[in-house]
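A single protein chain has been omitted from the complex, and every remaining protein chain is retained in its original position.
Per-chain residue numbering starts at 1, and chain names A and B are given in the order in which the chains are listed.
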Amino acid sequence: MPKPLISRSLPTALLALLLAACQPDMPAEVRSGLVYCSEGSPESFNPQLVTSGTTIDATSRQLFDRLLDINPDTGEFKPALATHWERREDGLSYTFYLRPDVQFHQTDYFSPSRPLTSADVRFSFERIMLTEHPFHAVSGGDYPYFQTVDWANRVVRIATPTDDQVVFYLRQRDSSFLSNLATDFAVIHSAEYAEQLIEQNQRQRLDTHPIGTGPFKFREYRKDVFIRYYRHGSYWGEPSQLEQLVIDIEPNNAKRMARLLTHECDIIAYPRMAELELISKRDDVRVQQQTSMNVGFWAFNTSKEPFNNSKVRRALSMAINRDAILQAVYFDQAEAATSLLPPTSWGHNPTLLPVPYNPEAARSLLAEAGYPYGFSMTIWAMPIQRLYNPNATRMAEMMQADLARIGVRASIVTLEWNAFRRQLRQGEHDSVLLGWNADNTDPDNFFRPLLSCNGVDSGTNRALWCDPAFDALIAQALLTDNQTIRRSYYWAAQQYLAEHLPLLPLAHAKRFQAVNHRVEGVGINPYGGIDLSTAFKRPDKDTP
Amino acid sequence: MIWHYLIRRLFLLSFVFFALTCFAFSLGHLFPGDPLVNFSGISQPDDELLPVLVQQYRLDDGYLQQYIAFLQRILQGDWGLSLASQQPVLFELTQVFPATLELVAYALLISFVLGVPLGLLAAIKASHWSGRVISTIALLGYSLPIFWWALLMIMLFSIGLGWFPTSGRISVLYEIPSVTGFMLPDILLSGQTYWQAAFQDAIRHLWLPAFVLATYPTTVMIRFTRDAMLNVWQQSYIKTARAKGLSRSQVLYRHGLRNAMLPVMRQLGLQFSTLVTLAMISELIFSWPGIGLWLLDSISQRNYPAIQGGLLVISSLVILVNILMDVLHTLFNPLARKQANG
Partner (left out) sequence: MAKFQWLYHKTEHGPLSQLWASFRQQHSAVIGLMLFGFFALIALFGPVLTPYDPYLQNPDALLLPPSWDDMGDVRYLLGTDDLGRDQLSRLIKGASYTFGIALITALGAMFLGLLLGVLAGMSKGFRASAFNHVLDLALTIPSLLLAIIIVAILGPGLINTIWAIMLALLPHFVHGVRNTILQQLEQEYVIAYRLDGANNWQILRYVIFPNTWEQLTVLFSMALSTAILDIAALGFLGLGAQAPAAEWGLMVADALDLIYLSPWSIALPGLLIFIAVLSVNLVSDGLRTAVRKRQES
C-alpha cells in the first residue's frame, strides 16, 4: 500500500532527523577531553629520532620530560626531571640531581616497578652516543639533532654514581650543552621498559609504543587518523585537567579550519593566515599569536654549479622582491629577515643590512659571474604549511616570476611531504624554500644544524654548505660562557653569512594558533613544540 | 531446474573472480617499480630476505607460475604489506571496508525508503503537478556532481547552521573498540557507560554523508520506479485486473508494484558500481575512513600493494552484488525464470 508506506516512512525519517539534531549532554569522560587538530602524522613517537615539528608537537611535551626546561617568558633554565645541577670549574663535567619519586607511565603494555633513576637518563643518552648500544640501530639509527650538535663526540661518557645523580663528562667546554639538554629532543625514556622489550624481542616498540614520564601516556594510534593519549595520573608535576587528549590528524587546511568552526576540533595548528581575520570576527573561536623564534629562508645547494659561486647567489638574492612576498604569502604577519637569527635572539646582529632588491644590479652581477644569459634552476617548495612558510608553492611562484626578470628560468618542484624530504636528503635540489624553528634560546641552535659541516651529514644543512671558517667561528662561541664574547663571535658569523649568502633569510613569522573560545591554559611556546598539559575547557551552559 | 541456473551463475562468478585476480596480478608488473616490491610491499628487502622472497613469489619462473603463487597467497590471506604503513594490506582492508559498507548500506536504505514511494507517487500523479515536481527534483538530483553537492551541504549544514559535523564517523573522544567494524553495532557492543551519547553522536556523523551519497540512488529509484510503474500500468494484465473490479490500490500493490520492482532491482545492480565510485568521493570529502579514502590515499602515496588489494575487494563486492541482484531478479521474475531454465 503506497500511501501507508509513505506515511509510515516520513515520521521515521523525521524522528531520525530530530534525534540527530538534538545535541546530547556530553558524558563526563568525553567532556574533559581535548581535541588538537594537527597538520600531519608523526614519523615516530620518539623525539630523539626526528627534527620535524609535526612529530615534536605531537609527542615531546605530551609524553616525555627532559632534565631541564626553559622558561618561555624569561629564557632561563628551570628544573624538570633534574632539581638542580652543577658544573665543574673547567666546564668539562655537569652533575644533575634527579627529582625523587618520578613515575613512569603505566599502560596495557608496560607496568613500571620503580620510579625514575639515573639508569634511565643514562640509557636515554647512551642509546644515541654508543654505536654498540643494543638500541642504537633500532628504528634507523639516525638521531639528526644529536648528530648535528656532534653529541657523540662532545660527550665522553655518562656516569651514574648513585640512583639520583647523573654526571656528563665533556671533551671540551660547551656553553650550549645545557640548552641542548633543554630541547624537545632530549627526552628521558625508561630503561626498564627497554629491558622488557629486549626480552620480548620487540625493540622497535620503544619508538612506536612509547613510555615516558610526561603528563600524558600513550593509548592508541591510528595512522593518518588520530593519536589518543590518557592522562598520566601519577605525574610528578601538576597533572592535566584533561582525562583524554586526542591529536586528530588533518593535513588539509580547509578541512582543519572547518573542524574548528564546527567545534570538532578545540585547537588547530597552522590556521591559514588568509582566514585569521575571518576567525577573529567570530565569537566562538579566537586566535592566539606569538612572536616566534623562527626564520624562513631560501637555501641554495652550494654543492652544485653554479650555486657554489657566491656572486651567483648574491645575484639571485638581489632579484627577489621580498616585500611582495611578505605581503602576499605572509599577509604582513612577518618581519623581513636580515639574518638567520630573529631580532628577539640575544645573538642577533642589528648592524646588518638586508639584501637590496635590485634586478638590474642582479643581472649585471650574474653576467659578471659568467652567466650573461642566465640559466635554468629548480626551486623546491614544501607541499605543507609550516610556521616559517605558510605557502611555499605560492612563494616559489612569485620568485619564479622575479627570477625570470633577470633571465633565470626557474621551475618549481613539489612532492608529497615524505617523498619530498626523502629526495631533499639526497641533495637533488638546486634550491629549496625551508626554514627553522628554534628549539632553545641559544643562537647555536640556528647555526649549527643549518650551516655547519656536521649538518651536511645529518641532513639538516640543506644548503650543503661546509665552510671551515664559519665552523670555526661557531665552535669558538661555545668555548666560553661569557655572553658578550659569544655575541661577538655570532655577530662575526652573521657578517660572514651576509657576505657569502649560502642561503637568503626571508622572514621571521609570527606563530598563530586558533582555539575554541572555551579552551584555556594553552599558549604558544616560542621555542619548540606545543605543550598541552595545562590546557582545559571551560564548561559552558550551552551545548559545545 | 532452478539449481541449474544457480550453478551456472556460480560458475560465472568463479570465472569472473579468476579473471579479476588475473588482472590484479598483472598490475604487479604493470605498475612502475620493482614487481617484488609491488607484490610484497616490503620497500627495502635486505640481502637475506631477497632470495627467499624471489623464491616464494616464483619471480624467476614464468608468468603462469607467478600467477599461481599469487593466487595461493591471496587465498591464504597474504596480500602483502602496505608500503606506507608496513602493515598487512588485508588487515588494513578489514579495518576500512566495513566503514564503506556501512555508508553504502545506509545510503541505499534511504534511497529505498524515499525513492520508491516518491517514484510511485510520481507515476500515479504523472499528469498532476505533484508528480511533475517529483520528477523534476529527481532529474536535478540525478545531474548533480557529487563533490559539489557534498561541499554545498557542508557549507550549509555544517559550517553555516552547525547542525552536523564535517568529518569522521564519530567524535574522536569516544573510544569505541572495533568489533564488527560497523559503528552503530560496535557502540551497542562496547559496553561503555556513555553509549547512548556515542550512539547519537555517530548518527549525527552519519547523517550528512549518507544523505549526500543517497542522492544519486534515490533519484535512480524515483526515475526507474516511475518509469517501470508507468510501463506496467499500461500492461494488459493491469487493465484486466481493473476490469475485474479490483480497487486501485489492490491492483497497484498486487500486480503493479511487484512487477515494477524487478527492473528497478536489476537497475540497482547495474548502478552499484557507480554508487561505489560516488562513495569513494564522498569518503574523501567527509573524511569517512572507508576503503575509498584509503584507496585514494594509496594512490597519492604510490602504494601499489594497497591499490591491488583495494581493487580486488571493491571489484569483488560489485561483482557479488551484481550477481546477487541478477539471481534475485530471476527468482522473482517468472518470465526470466522460464528463460533461465530453457
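Criterion: a contact is a pair of C-beta atoms (placed from the backbone, for glycine too) under 8 Å apart; a residue touches a chain by one contact, two chains touch by 3 or more.
What you are looking at is a predicted structure, and each value in this text was computed from that prediction instead of being measured.
Only one residue in the set A:Ile198, A:Ala274, A:Ala419 or A:Ala472 touches the chain that does not appear here, and it is A:Ala274. Annotation: of B:Leu114, B:Ile146, B:Met229 or B:Val264, B:Ile146 touches the absent chain (contact as defined above).
Within the complete assembly, residues 252-254, 257-258, 272, 274-275, 278, 324, 328, 397-398, 401 of subunit A touch the chain that is not shown. On the side of subunit B, touch with the chain left out of the figure occurs at residues 12, 15-16, 19-20, 27, 30-32, 139-140, 142-148, 151-152, 155, 270, 273-274, 276-277, 280-281, 284, 295-296, 299-300, 302, 304, 307, 310-311, 314-315, 318-319, 322.
We take it that only the chains that are shown with their structure count from here on.
Chain centres here are Cα averages; for subunit A and subunit B they lie 42 Å apart. Subunit B makes touch with subunit A in their complex at residues 84-85, 113-114, 116-117, 120-121, 124, 154, 158-159, 162-168, 171-175, 193-194, 196-197, 200-201, 203-204, 207, 249, 252-253, 257, 287, 289, 297, 300-301. By the touch rule above, subunit A contacts subunit B in their complex via residues 1-3, 5-6, 9, 12-13, 16-17, 19-22, 24-27, 29-30, 33, 35, 219, 223-226, 228, 244, 246, 248, 250, 255, 258-259, 261-264, 416.
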